[in-house]
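Of the protein chains in this complex, one is absent; all others appear in place.
On to chain A.
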Amino acid sequence: MIQAILVFNNHGKPRLVRFYQRFPEEIQQQIVRETFHLVLKRDDNICNFLEGGSLIGGSDYKLIYRHYATLYFVFCVDSSESELGILDLIQVFVETLDKCFENVCELDLIFHMDKVHYILQEVVMGGMVLETNMNEIVAQIEAQNRLEKSELLAWGL
(Lines give C-alpha, C1' and ligand atoms only; values in the text may rest on other atoms or scores of the structure.)
Protein backbone atom coordinates (compact mmCIF):
# COMPACT_ATOMS: atom_id res chain seq x y z
CA MET A 1 0.00 0.00 0.00
CA ILE A 2 1.13 3.50 -0.77
CA GLN A 3 1.13 5.62 2.38
CA ALA A 4 1.85 9.02 0.92
CA ILE A 5 2.79 10.83 -2.26
CA LEU A 6 4.85 13.99 -1.93
CA VAL A 7 6.16 16.35 -4.56
CA PHE A 8 8.44 19.18 -3.53
CA ASN A 9 11.09 21.29 -5.17
CA ASN A 10 14.79 21.59 -4.52
CA HIS A 11 14.18 24.00 -1.68
CA GLY A 12 11.64 21.88 0.09
CA LYS A 13 8.52 23.81 -0.89
CA PRO A 14 5.63 21.37 -1.22
CA ARG A 15 3.96 21.21 -4.63
CA LEU A 16 1.70 18.24 -4.03
CA VAL A 17 0.94 16.56 -0.73
CA ARG A 18 -1.31 13.51 -0.62
CA PHE A 19 -1.60 11.18 2.36
CA TYR A 20 -3.47 7.88 2.21
CA GLN A 21 -3.37 7.42 5.93
CA ARG A 22 -4.66 9.83 8.46
CA PHE A 23 -2.12 12.14 10.13
CA PRO A 24 -2.83 15.39 11.95
CA GLU A 25 -1.84 18.55 10.10
CA GLU A 26 1.32 19.35 12.04
CA ILE A 27 2.59 15.83 11.57
CA GLN A 28 1.92 16.08 7.86
CA GLN A 29 4.08 19.17 7.58
CA GLN A 30 6.77 17.56 9.69
CA ILE A 31 6.81 14.54 7.43
CA VAL A 32 7.22 16.72 4.37
CA ARG A 33 10.15 18.49 5.96
CA GLU A 34 11.79 15.33 7.18
CA THR A 35 11.40 13.61 3.83
CA PHE A 36 12.88 16.61 2.11
CA HIS A 37 15.95 16.51 4.34
CA LEU A 38 16.43 12.81 3.78
CA VAL A 39 16.11 13.07 0.04
CA LEU A 40 18.26 16.15 -0.30
CA LYS A 41 21.28 14.33 1.08
CA ARG A 42 21.16 11.81 -1.73
CA ASP A 43 23.60 12.04 -4.57
CA ASP A 44 22.24 11.82 -8.07
CA ASN A 45 23.86 8.56 -9.07
CA ILE A 46 22.90 6.38 -6.14
CA CYS A 47 19.87 4.21 -5.88
CA ASN A 48 16.37 5.60 -5.57
CA PHE A 49 15.34 3.72 -2.46
CA LEU A 50 15.59 5.04 1.04
CA GLU A 51 14.68 3.46 4.29
CA GLY A 52 11.97 5.77 5.53
CA GLY A 53 12.11 8.35 8.26
CA SER A 54 10.77 7.59 11.71
CA LEU A 55 7.61 9.66 11.53
CA ILE A 56 5.76 8.07 8.71
CA GLY A 57 5.91 4.56 9.97
CA GLY A 58 8.17 1.91 11.35
CA SER A 59 10.71 -0.29 9.70
CA ASP A 60 8.31 -1.59 7.09
CA TYR A 61 8.20 1.59 5.05
CA LYS A 62 10.45 2.76 2.27
CA LEU A 63 10.77 5.97 0.35
CA ILE A 64 11.02 5.58 -3.39
CA TYR A 65 11.85 8.79 -5.13
CA ARG A 66 12.82 10.25 -8.47
CA HIS A 67 14.38 13.57 -9.17
CA TYR A 68 13.18 15.42 -12.26
CA ALA A 69 14.85 18.79 -12.92
CA THR A 70 13.70 20.92 -10.01
CA LEU A 71 11.22 18.51 -8.46
CA TYR A 72 11.40 15.46 -6.25
CA PHE A 73 8.59 12.92 -6.58
CA VAL A 74 8.53 10.78 -3.45
CA PHE A 75 6.27 7.78 -2.85
CA CYS A 76 6.23 6.31 0.61
CA VAL A 77 5.27 2.64 0.38
CA ASP A 78 5.19 -0.42 2.57
CA SER A 79 6.73 -3.78 1.86
CA SER A 80 3.80 -5.16 -0.16
CA GLU A 81 4.64 -2.97 -3.13
CA SER A 82 7.31 -3.88 -5.64
CA GLU A 83 10.05 -1.23 -5.58
CA LEU A 84 10.82 -1.34 -9.26
CA GLY A 85 7.09 -1.29 -10.00
CA ILE A 86 6.67 1.92 -8.04
CA LEU A 87 9.59 3.48 -9.88
CA ASP A 88 7.71 2.72 -13.06
CA LEU A 89 4.57 4.19 -11.59
CA ILE A 90 6.30 7.48 -10.86
CA GLN A 91 7.41 7.54 -14.46
CA VAL A 92 3.85 6.93 -15.63
CA PHE A 93 2.54 9.72 -13.43
CA VAL A 94 5.08 12.22 -14.67
CA GLU A 95 4.52 11.26 -18.29
CA THR A 96 0.80 11.69 -17.82
CA LEU A 97 1.35 15.12 -16.34
CA ASP A 98 3.49 15.89 -19.34
CA LYS A 99 0.75 14.87 -21.71
CA CYS A 100 -1.97 16.79 -19.88
CA PHE A 101 -0.02 19.99 -19.48
CA GLU A 102 2.11 19.89 -22.61
CA ASN A 103 5.75 19.92 -21.53
CA VAL A 104 4.99 20.18 -17.87
CA CYS A 105 7.26 22.28 -15.67
CA GLU A 106 7.17 23.27 -12.02
CA LEU A 107 5.03 26.32 -12.66
CA ASP A 108 2.26 24.15 -14.05
CA LEU A 109 2.20 22.19 -10.84
CA ILE A 110 2.18 25.37 -8.79
CA PHE A 111 -0.67 27.06 -10.54
CA HIS A 112 -2.82 24.03 -11.23
CA MET A 113 -2.51 22.15 -7.98
CA ASP A 114 -6.10 20.99 -8.11
CA LYS A 115 -5.73 19.55 -11.61
CA VAL A 116 -2.65 17.64 -10.53
CA HIS A 117 -4.71 16.13 -7.72
CA TYR A 118 -7.39 15.05 -10.19
CA ILE A 119 -4.81 13.38 -12.41
CA LEU A 120 -3.28 11.64 -9.43
CA GLN A 121 -6.71 10.37 -8.43
CA GLU A 122 -6.91 8.47 -11.69
CA VAL A 123 -3.58 6.74 -11.10
CA VAL A 124 -3.62 5.94 -7.40
CA MET A 125 -6.77 5.49 -5.36
CA GLY A 126 -6.96 4.80 -1.66
CA GLY A 127 -3.26 3.97 -1.57
CA MET A 128 -3.58 1.33 -4.29
CA VAL A 129 -2.57 1.44 -7.92
CA LEU A 130 -5.67 2.03 -10.04
CA GLU A 131 -4.56 2.46 -13.62
CA THR A 132 -1.20 2.40 -15.32
CA ASN A 133 -2.23 2.92 -18.91
CA MET A 134 -1.44 6.49 -19.77
CA ASN A 135 -3.90 6.82 -22.61
CA GLU A 136 -6.81 5.75 -20.48
CA ILE A 137 -5.92 8.20 -17.77
CA VAL A 138 -5.54 11.09 -20.18
CA ALA A 139 -8.83 10.25 -21.88
CA GLN A 140 -10.66 10.33 -18.56
CA ILE A 141 -9.11 13.61 -17.51
CA GLU A 142 -9.99 15.22 -20.80
CA ALA A 143 -13.58 14.06 -20.54
CA GLN A 144 -13.86 15.53 -17.06
CA ASN A 145 -12.28 18.80 -18.12
CA ARG A 146 -14.74 19.11 -20.98
CA LEU A 147 -17.58 18.55 -18.58
CA GLU A 148 -16.32 21.24 -16.26
CA LYS A 149 -15.74 23.69 -19.06
CA SER A 150 -19.23 23.30 -20.43
CA GLU A 151 -20.71 23.86 -16.99
CA LEU A 152 -18.72 27.00 -16.39
CA LEU A 153 -19.76 28.36 -19.78
CA ALA A 154 -23.39 27.62 -18.99
CA TRP A 155 -23.13 29.56 -15.75
CA GLY A 156 -21.30 32.42 -17.40
CA LEU A 157 -18.19 32.26 -15.24
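Throughout what follows, a contact is a pair of C-beta atoms (placed from the backbone, for glycine too) under 8 Å apart; a residue touches a chain by one contact, two chains touch by 3 or more; residues count from 1.
In this text, contacts and distances are computed from a predicted model.
> From the names "NADH dehydrogenase [ubiquinone] 1 alpha subcomplex subunit 5", "AP-1 complex subunit gamma", "Phospholipid-transporting ATPase" or "Exosome complex exonuclease RRP44", which one matches the UniProt record for the unseen chain?
Matching "NADH dehydrogenase [ubiquinone] 1 alpha subcomplex subunit 5", "AP-1 complex subunit gamma", "Phospholipid-transporting ATPase" or "Exosome complex exonuclease RRP44" to the record, the invisible chain is "AP-1 complex subunit gamma".
> Under the stated touch rule, tell me which residues of chain A contact the chain that is not displayed.
Per the touch rule, chain A residues meeting the hidden chain are 14, 16-17, 20, 22, 25, 29, 43, 45-51, 82-85, 87-89, 91-92, 110-111, 113-114, 117-118, 121, 125-134, 136, 140, 143-144, 147-148, 151-152, 155, 157.
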